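Please find one structure pasted underneath; my questions will follow.
Here the complex is missing a single protein chain, while all its other protein chains stay put.
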Amino acid sequence: MPSVIAYLGPQGTFTEAALLRLPGADEAERRPMRSVPEAMDEVRSGACDAALVPIENSIEGSVPVTLDSLVRDSPLVITAEVVLPVSFVLAGRADGAVATIASHPHALAQCREFLRSKHSGASTVDALSTAAAAELVAGGRADACVCARLAAERHGLDILADDIGDNPGAVTRFGLVSRPVAAVAPSGNDVTSLAVYIAHDEVGALLRVLTELEVRGVNLTRIESRPTGERLGRYAFFLDCTGHIADARMGEALMGLRRVCAEVRYLGSYPRDTGEAPIPAPPGLSDGDFDDASQWLERLRANGS
Amino acid sequence: MPSVIAYLGPQGTFTEAALLRLPGADEAERRPMRSVPEAMDEVRSGACDAALVPIENSIEGSVPVTLDSLVRDSPLVITAEVVLPVSFVLAGRADGAVATIASHPHALAQCREFLRSKHSGASTVDALSTAAAAELVAGGRADACVCARLAAERHGLDILADDIGDNPGAVTRFGLVSRPVAAVAPSGNDVTSLAVYIAHDEVGALLRVLTELEVRGVNLTRIESRPTGERLGRYAFFLDCTGHIADARMGEALMGLRRVCAEVRYLGSYPRDTGEAPIPAPPGLSDGDFDDASQWLERLRANGS
Amino acid sequence: MPSVIAYLGPQGTFTEAALLRLPGADEAERRPMRSVPEAMDEVRSGACDAALVPIENSIEGSVPVTLDSLVRDSPLVITAEVVLPVSFVLAGRADGAVATIASHPHALAQCREFLRSKHSGASTVDALSTAAAAELVAGGRADACVCARLAAERHGLDILADDIGDNPGAVTRFGLVSRPVAAVAPSGNDVTSLAVYIAHDEVGALLRVLTELEVRGVNLTRIESRPTGERLGRYAFFLDCTGHIADARMGEALMGLRRVCAEVRYLGSYPRDTGEAPIPAPPGLSDGDFDDASQWLERLRANGS
Partner (left out) sequence: MPSVIAYLGPQGTFTEAALLRLPGADEAERRPMRSVPEAMDEVRSGACDAALVPIENSIEGSVPVTLDSLVRDSPLVITAEVVLPVSFVLAGRADGAVATIASHPHALAQCREFLRSKHSGASTVDALSTAAAAELVAGGRADACVCARLAAERHGLDILADDIGDNPGAVTRFGLVSRPVAAVAPSGNDVTSLAVYIAHDEVGALLRVLTELEVRGVNLTRIESRPTGERLGRYAFFLDCTGHIADARMGEALMGLRRVCAEVRYLGSYPRDTGEAPIPAPPGLSDGDFDDASQWLERLRANGS
């Protein structure tokens, strides 16, 4: 575990809650940062050893600033992931009225049903983060806030209602990023993350990328497109592939992508934290099958049989 | 042209600027709305005939609220698109100092270089839109703002600097949505927009979707994934396909998607506004080729030759 | 059942045995022909209503003269198939020595093990058909022959050994061809036969053909290449597809092939005679699914939803 870890702050965010789930993180120095790019730049500059940042949310989708920082600036790799259930509380003063409710707009959006049915008379106040909203309440500038339980505790607020999100299964996925480093050994249930650029904005080019994966039995658990910023119709694709860079089939698939894509940026191989069962290598595509085929080819080349 | 059109307000936004480029829009009643979902709901309720909303930006990517409203609520179709160059101005008082600069965070982000080099001493103020920022300046609550020229004009502000964005080619694409209606006749350079859901989160399922298009020579100019909100790894894909729903090859491709996808939502066929040349039907895939094949099949079925 | 049927003669061939398995054939006038092309030309000229000819054998492979006649001359269609177990007998005089054994070279080749172990001292005599070999024995010009039981019976020969082939499961598949005619109604377990020409001798062109089938869930039970006679590397492909030309998915696949291939020759839809279970339409590709998709498209075109 790195000894100095930046994270998307302030204290009490879901990101800090996620960080505390990483083994050993409670003994690391944890530095809250004001934004995702700043947290990642702390790692690039060497000021921190790693940074924990949100990657995607099952309701809101990917976190654009994280993806853009991963591909537009100098390379970082993901070394671990944390998938955290997003459970909101309504926090404030147990004995006070609730005329104003502060939170980040996304958090307010995810608790719309609760707020509509229980606090239809309250007005909402946008804040820069759920933790900042808790600070507003602590400072008397709002009556209540939608935040993580951790933030309420940090600011000594009362829990007025628990688990108030509209989507009980909502989760956020975080990545621990560091400067480029060899991946930890395969756990048997790993993800390899990539960003690929395709030269042409055509169905054929994307088919080609998927075929390179499919031929080697590499499956996708996520595909996200982000514009490259050049012009409409130019995208980078973020791919989460099942398997580890040390796997023979993943290696061959990566080399295939390297050859057919305008650019491939490797974003790390790390254990999955989703609780889902590992997807085994399809028939014929295990490391043993690759070894056998490689020895066979060597024999054919050496003596024709 | 519809007679009552909602748009993402307030007055002076880039959306209003885009709306004024639609032929006949200057004679329509134009109603600024506070948010994209509200604008689209005005159409659903029948209060407005159409709404103009941003779909994607070449720098920031797609506009999630627009996509989510298109697929999660009752169906609307896009009947026209406007692609607007995003040109920011710095507006304020020609004779005043610039200690505070207001704008929407995305606009500030897109002018970062300019602000860093010319106004490094100024502090930034987040506003809900670039037009709202202009209102703040007009009301004396900020010294200057980053906004569209239209907003500066509406609020009587001076242009302190023109075309200050970091990406000179930045554009935003807007869609005019209405309740479901037959598409206007093909222009020869059209887009058909779809959202498709695939039952399984596998590379094979996405390959299947792309193959249905590719076999009929239908090309993609955009593919965006959005989580369905159910859980990580479940996505809807937004596709912009070259061609018109009246084209034979598009019709067969749509029917193919309908059969293999868990769900397909049709989002409209409309002329492209990107200034790019039309992509002709590949060999063998024109309407004439479909007619010929269809007559041939009819003869084979009727008399075997 | 046609009233005048040509077949590959002479009397007593496996082809005649196959013909007698077709319902009603025993009441038709049956005309033995000296060669496959002659039998097929009897149909083309109108002298016969139909012809039964061998298409392929599980040991020897396809019958080139049949395939070449099907594609190089004026069109015929297959209206029925017969799959006949190929069971050879050794026939001669029960009381005579066996110094010479006559048969068609293919038949001798398929009984090599038997002849080697039981009649290693005999010399073989090539004949133009197994039935002609029986005639040689009847005429005293050979001591024994390898032929069909039917030929032995016709020539009054004794069965010296039964079922002497090396491959007990060997079968030959025959086709009943007629001038072009509408196919009989689907039986639920049908084959559609085609010959397709591809313009370029590339893996991509054959992939394209297979993809047209695969996208519509049409499976192949046979693919054979035959040179077109132009030059090395130019082939026609003979395809046997599961399904009937009246099926929606077969119709769409045929039209797709028509559009992407240099030429497609339809060779008939008819019930399978292999005893294998029918292969049902894959999910999403039944006639009902096509109807549903077609109605959906019509609605989208008419009113956008």
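As written, the chain order gives the labels A, B and C, with residue 1 at the start of each chain.
The rule is simple: a contact is a pair of C-beta atoms (placed from the backbone, for glycine too) under 8 Å apart; a residue touches a chain by one contact, two chains touch by 3 or more.
Being a predicted model, the structure only gives us computed values, none of them experimental.
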Study note, to complete from the structure: Within the entire complex, the undisplayed chain is in contact with A, C
Check your understanding: Which of C:61, C:121 or C:140 touches the chain that is not shown?
Key -> C:61
**Study point:** Among C:3, C:123, C:274 or C:303, residue touching the chain not depicted
**Key:** C:274
Practice item. Spell out, residue by residue, where the missing chain touches chain C. Key: 56-61, 64, 83, 167, 169, 171, 173, 201-204, 206-207, 210-211, 213-214, 218-227, 229-233, 235, 274
Revision key, fill the gap. Chain A residues touching the chain left out here are 75, 77, 180-183, 211-212, 215, 245-246, 251-252, 254-256, 258-260, 266, 268, 284-285, 289-290, 292-294, 296-297, 300-305
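One rule holds for everything that comes next: only the chains that are shown with their structure count from here on.
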Review point. Among the chains, which is located farthest from chain A on the basis of C-alpha centroids?
Key: C
Review point. When the centre of a chain is set as the mean of its C-alpha atoms, what distance in Å lies between chain A and chain C?
Key: 59
**Study point:** Rounded Å distance, chain B centre to chain C centre (Cα mean)
**Key:** 57
Review point. Which chain A residues sit where two or more other chains touch them?
Key: none
